[in-house]
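Right, I'll just put the structure down here and ask away after.
Not every chain is included here, but those present sit where they belong.
In order of appearance the chains are A and B, and numbering begins at 1 in each one.
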């Protein structure tokens, strides 16, 4: 039983993002759509988190983060209450261990290092690259940083009775980050529910922050799906900061090595203007050229989109 | 990506209403029901809101407001997480713009100006009047007040691919409010999903706060549904405040101008006693006379009811 006395010492930070705007989707199969929608630059969310200092550098940590559609009031991630993140763990000099529904090392790398759009707006990297966003029943370990090097390991239990490997997820990343340079090698693989095949994604990416406000991004991914089809993804992009303004651009090439040869190229540009440290206005344009019947669409941080062209205009408020 | 540093500056107000009590419903088709229920005077809710001062009178605002059944713990509004309100916007000297799931100008007028019961208890106006409560994917603009005059405009995107007018909602209101007098003219119309017909509601209402604690309400609405059937609604009501006590009464006439001639009259009285500024006890009685097979029922702020007579007894706590 949890004592009432302990409960009275509240130690929770309530935080979130309210992101709303207009999205024009052009060139979709069912026709054009204009949306008043949510989470275009960053997914709209409401979170609860806390850290308790246990002494000797040890801390207990938790995060409960809901994703929401501010356009409809519905919970995101298929209706999950804390569909973005839900975990508890311990951190200390040994690194950090956490259990729960967590971002995969793969996704944190594509969002935070590879993509100048941070997987948002009409240039979102996961419109083309594999997302592998979150893993349920996950145990993660993040090492401390040593001479610029750090590593993450992730295991997602499949929880299939009688077969411990069915539905299991494995992931890991190695990062070198020193001054303006960050390089990450990350791998993600998932067994199917009968443990007869697994998908695999491997990514090498680098980001360099130049002194003049320009940041360059480059990424190369190698993929194999459950049927054994192989493909490669490449990204080249960058951002420029000038006062309250930020310009973003990226180009993504998808090369399908299967017989279908579903290649594609995505081009995107974006512009953000900061009204404050917590609030910005944004606009972006993205277009994808699908070859040989490929069906990539321009999405954003929340929506996978319906058209080959997307235009964004909106506001993001962080609280 | 949203920076952790910005997130640490929490600036959220957590607020809500816990309203619970007894409702007796008499004269329903399936028999009488006695309920221990939620949200009788005001819908039970839990909300999160914030305002950031951006300088020069400009502010960024958001509201995420959940509706809940305190009798069962279930989310209201059909299970939506933030089914009451979810929006973000900017306000300044130009007025206020907001995007998201919002109250229609129509609903804010019937609840806040037309109805002495504020759309709660056994006298709730929307047991008879059109509710048009909330609109998804809505862009709203509220003007500043100028010499007593103000206006609101609302556009709800239909988001049907290939047809921008399908499912669309339009609304607008003009308000004159000076001293004890408030007068509002409001209009609401909604296209059906194929854009072949729309429903329309127009309302003129006035409220006058007399110096002796009496407030009078009068409202006249003209309606046309998707099939072209027309009807009118009239309300006459008032409240009297005496110390911690508040008495409420209203009479509503519904005149059905279609061949069915489904007329109805609703009578209701209520009494509230304030235990504090945030907590009150309430009781109310409402009855509706249905003519020619009309099927109006006595509801309250949350429940649409099952009987032609309703009795309420409960407590509302605002936090």
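Rule of thumb we're sticking to: contacts are C-beta pairs under 8 Å (C-beta built on N, C-alpha and C of every residue); 3 or more make two chains touch, one makes a residue touch a chain.
Here the structure is a predicted model, which means the values were calculated and not measured.
Participant: Which copy number describes the whole complex, given 2 displayed chains of the same sequence?
Facilitator: Per the structure file, the complete homomer consists of 3 copies.
Just so it is clear, only the chains that are shown with their structure count from here on.
Participant: Rotation angle, chain A onto chain B: superpose the C-alpha atoms of these two copies and give the value as a multiple of 5 degrees.
Facilitator: Here the rotation carrying chain A onto chain B measures out at 120 degrees.
Participant: Could you grab the centroid distance between chain A and chain B? Build each centroid from C-alpha atoms only and quote it in angstrom.
Facilitator: Once rounded, the distance between the two centres reads 38 Å.
Participant: Which part of chain B faces chain A closely enough to touch in the complex?
Facilitator: Interface residues on chain B, with respect to chain A: 1-3, 6-12, 14, 48, 50, 52, 54, 58, 60, 62, 64, 77, 80-90, 99-101, 136-139, 156-157, 159-164.
Participant: Which positions of chain A touch chain B when the two form their complex?
Facilitator: 13-21, 28, 30-38, 42, 44, 46-47, 66, 68-75, 81, 111-112, 118-120, 275-279, 306, 314-315, 317-319
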